[in-house]
Structures are given as structure tokens and as C-alpha cells.
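Excluded from the complex is one protein chain; the other protein chains are retained at their positions.
Should a chain be cited, it is by its letter among A and B, assigned in written order, with residues numbered from 1 in that chain.
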Amino acid sequence: MSSFSITSHTPNHDPKGVVYALTAFAFLTVGLLLFLPLVAVFAEAFSKGPAVFWETFRDPVTQNSILLTLKVAALAVPLNTIFGVAAAWSVTRFTFPGRRFLVSLVELPLWVSPVIGGLLYTLIFGLQGWLGGWLEEHDIQIIFAYPGLVLATIFVTFPFVARVLIPLMESLGQAEEEAAVTLGARGWQVFFRITLPRIKMGLLYGIILCNARAMGEFGAVSVVSGHIRNQTCTMPLQIEILHSEYQFAHAFALASILSLLGILTLLLKVYLEGQTKRQLPTEVPERRRHRDPATPTP
Amino acid sequence: MPRTRTHVLPGFQLSLGFTLFYFGVLVLVPVAALTFRTFSQGLPAFWGTILEERAIASYKNSFGLSLLAGGFDGVVGLVIAWVLTRYDFPGRRALDALIDLPFALPTAVAGIALTALYSPQGWLGKLLPFKVAYTPLGIFIALAFVGLPFVVRTIQPVLAQLPVELEEAAACLGASRLLIFTKVLFPAVLPAVLTGITLAFGRSVGEYGSVIFIAGNIAYYTEITPLLIVMKLEQFHYPAAAGLGFFMLIVSFFILFLIQILQTWNARRSGGRA
Partner (left out) sequence: MSIRVENISKVFERFPALNGVSLEVKEGDLLALLGPSGSGKTTLLRIIAGLEFPGRDDGKVFLDGRDVTWESAYARRAGFVFQHYALFNHMTVGDNIAFGLRVRPRKTRPPEADIRKKIEELLTMVQLPGLEHRFPTQLSGGQRQRIALARALAVEPKILLLDEPFGALDAKVRKELRKWLREFHDRTGLTTIFVTHDQDEAFELADHVVILHEGKIQQSGTPKEITSSPANTFVSDFLGFNEH
């Protein structure tokens, strides 16, 4: 668990001039590099006026893209949540050979190009993939269809719930769960009555993070999608299409919705960090202490 | 009744079983397929794919520019982390929250936003005498955007936990502020800076959505390796796509491995407290 508070700052002995110069530099770079693009999204979205902005969402193709994005997330996020809970439970409550390797494997999708995610499933389910022939015979569509989108999205976003739960459950310790076991609680009772109430907030945050990333996923989905309008275009892909058709205001209008989701996630993170006084994971890996969960103090 | 494996808490087999199953289906089997496909036409074909001129041109962008952007982020990130941990000023909290923006913004959104800013008719593009979008410089900026949070967030905790006594002791011994920085503080945060740069690099190498719009994808000039993979797939050149993908995967593993080492070094040097 990180004891670093984001509001802490250490005393400063730098000369005034340096302080002003460095602070100005920080604002300038963050403003130009990070903040300006965000401003651009909303400015461009409304660049032709609010009427054009709202017109974006009356287009049936765009509407379908929003619906599809929600449908993909509706399957990908719960599955990844179950995975996150299972992975965190197995890794923080038991020791077994290869445990640490498994923990690092959870991080894999974050360091691999999302295009690779799409590539992997195309190689198996695509027309010339391993199962391509078999699928075609049985008229099952995975690539260029909803299942492919879900698979690619799952691949890219499966770490998120796990990465929040693993350090959380490690730091919470298993004494309460052991106590429950000594009192006679069995299997699911331990999880639902003792563990779940304690990880509630972390789980919620992980789910929201996973969802935001799932809805915004572009690279992996782009590969498996085939860009079939009304059928396999999620919001990010629709944004790309609108942009390539020079319908910039519409593209940015759609983009602003996704941005809002992202900003809300960020605000939630800031809020939760303030509440729990502990730093929440983003995509930066935590410095793990690799503590063995089952070793008690002798 | 002696059992060979007994666990106090329930659910070992279920949780580990499901976890391994998930991994197996999502990662291991597909990666096996990738490996198989990569070498399905033999080793020379593989070398041919990854050493193709167009591929090498893309490496300059995907790897070379990622490294440069990482270095840039390292310097800028250090300053930003310094300012955030050591100074107090109105708007500090907001500045701190903004650092995570690249994580919050979907990659395609960042991509079109950056293009809007840096294209020749863009907000900043029209103010600058040189072209940014559709050149490697545009790619560089996109990668710097993506990587900055990694550097800042890696340096911040280390900087915040540096004992003040170090500087005070050096100051008592008569060292100037600059000397204190170069001889005492910088060496102490160096592991964190290098770790952060490697993280940014690792992320930038595979970046697609943020880059694809501003790059312009001009053959041999502003193509990134993931784009080549996409193109090969669209042309049904599966083994070639697999080859490039395999290559990138190996690089990612190597970077991941390097990151683990660096993080251990970083943790050890800064007292090992997380």
C-alpha cells in the first residue's frame, strides 16, 4: 500500500527565482501538452454551434455506435471483474509456485500494443485463422462481429480490476477471513460476508476504470472490427470514420462524450484517494513489496 | 485424513483454476497461435519480414521516437514532479490531477485532438513556422503526451520520501543549492527517473490510437509498426503480420523484464517503501 499522499510536499529551500521559473515551466508544459488537447476536444465539438453538436447524436449510425459500445462493455466488464476477483483472491490469499509470475502476467496487456490484441484473435478466428474454416462452415462470425469486439476489448482491459484488487487485498490482510473460517464460515460465505464488504470501494473503482477503458478502446477493436457501419463500429471507430470524412464537429462531439467519461473517472479517483488516504493505481505499476501473503510473524 | 495440499481459506482451486483458464484462453493459446503463425513459413521468411525496409523505417518511429519522447518526458517530468512535491501554490492540486489526463482520455480522442492542434491549420500548427502534424515531430509529441504521466507518477513518490536531512546536512557542510541538487538529490531520484522513462518507452512503443491520426501514415516516413501490422492483416498477409507482432511482443517482454529489474533497483535505492 502506498503511504505517499498526493497532497504532501516537502519543505523547499530553492531560491525564489528558481521556484517561479520551474513552476511556470511546469504549468506551461502541462498546459500545452496535456491540457490543451482536452480543451481542443470540447472547443472543436462546439465549433459549429450547439445545434450541430446535438445533431451528432441524432444520426442513426452514431446512435448504433453508442449502443454497440455499451453492449460490448456490458459483457467485457463483468467478465473482467470476475477475473479480477478470482485472480486477486488466488494471488493474495495463497502461495503457489509461479505466483509472482502470474502477478506480472496480469500487467501484460498494458505493455503490449493494442493492435497485438486484435492480431491475436484474428490469427485464430479470422478467415485465414486456425479456426477460420471451421467457423465459416458453421456460419459463426467472430471477427468482424460482436464476439470479436468483446474478445479484443476483454484482452486489453482485463488487468484493470485485478490491479486495483491485488494491492488492496494484500494490504487488508487475511486475518478477518481466517477468523471467519475459525468461526465456521464456508466457501462463499467468507467471500460475500467478509471480503466483499471490505473491498467494495476498490472494486467499484476498478469496475469504473475498466469500463472507461473498455468503452474507449480503439486499436484492438479496430483490427477485429472490419469497420462495418451499424454493426461493428464502436464509438471510437465511429469517431475515426467521422474524422476521416472531415465531419470534424461531429467527430469531436462524439469524442467529448468519451472524454467526459474519462474525466469523471479521474475525478472519482481524486475523490476516493481523498477519502481513503491511499493512492489508487492508474496505469503506472505500483512498486510492489512482493510480500508472501501466507507467512505470519513467527 | 492427510491431504497433500490443504488451504485454510476456501476457493483455491476455483479461483486459481478460473484465473489460469482465463489466461489460457485469452493470452496463452493466442500467443501460441501467433508464434506458430510467425514461423509457419520458416525462419528466413520471419527475418525477411522484420528486416524489410518499410519495417525498419517504422522502427525508427515506433522505437526511436519512443526513446526520444521518453527522454524528453524524463526531463520535463522531473521538473513537474519537483514542482508538485516541493512547492505549494494555488492550482497545485489541479496541476497534479491533470497529469493523469492521458490515462483518462481514450487514445482515439487524444489522437484527433492532437491533430486538431498541430495540423497546418491547427491551433498551434498555424502559429509554428514548421510542420508538426504528418511528420515524425508530430509522432514525437503524441508519444510525449502518452508517456508523461508514467514519468511524473514514478518520480513523485520517490521525491516525496527523500529525507530532508540529506539536503540540510549538505547545506550545513557548505554546499550550494545547485551542488546539492547535482550531487545529492539527482543521484537519489535517478533510479526513479530511469524507471519512469522505461515505463513511458514501453507504453509508447505500442501506442496506436494517439499516433495514427497525427502521423499521417506516409509510407516510409511516418508509419508506426502497429500500423504495418494492421495493413498486413488487411491484405491477409497473416504470417507477415504475425511476424511483426511477434517481434513487438518480444520487445514488450524484454521491456517488461527490464522494468521489473529497474523497479527493484528503484525500490531498494529509495528505501524500499511503497
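Heads up, the rule we're going with is that contacts are C-beta pairs under 8 Å (C-beta built on N, C-alpha and C of every residue); 3 or more make two chains touch, one makes a residue touch a chain.
Not measured: the values here are computed from a predicted model.
Of the options A:102, A:185 or A:272, the residue whose C-beta touches the omitted chain is A:185. Seen from chain B, the chain kept out of the figure touches residues 1-4, 6, 8.
Contacts to the hidden chain, counted on chain A, fall at residues 175-176, 178-186, 189, 193-194, 197-198, 292, 295-298.
Rule of thumb we're sticking to: only the chains that are shown with their structure count from here on.
Centre-to-centre, using mean CA coordinates, chain A is 16 Å away from chain B. Only residues 1-4, 6-15, 18-19, 22-23, 25-27, 29-30, 32-38, 40-41, 44, 82-83, 85-87, 89-91, 93-94, 96, 102, 104-105, 107-108, 110-116, 118-124, 126-130, 151, 154-155, 158, 174, 177-178, 181, 186-188, 190-191, 212, 215-219, 222-223, 236-237, 239-240, 243, 248, 251-252, 255, 258-259, 262-263, 265-267, 269-270, 279, 282-289 of chain A touch chain B when the two sit together in their complex.
Within the complex formed with chain A, the chain B residues making contact are 7-12, 14-16, 18-19, 22-23, 26-27, 29-31, 33-34, 37, 76, 79-80, 82-89, 91-93, 95-114, 116-117, 123-124, 141, 144-145, 148-150, 153-154, 156-157, 159-162, 164, 167, 171, 177, 199, 202-203, 205-209, 213, 225-227, 229-230, 233, 236, 238, 241-242, 245, 248-249, 252, 255-256, 259-260, 263, 266-267, 272-274.
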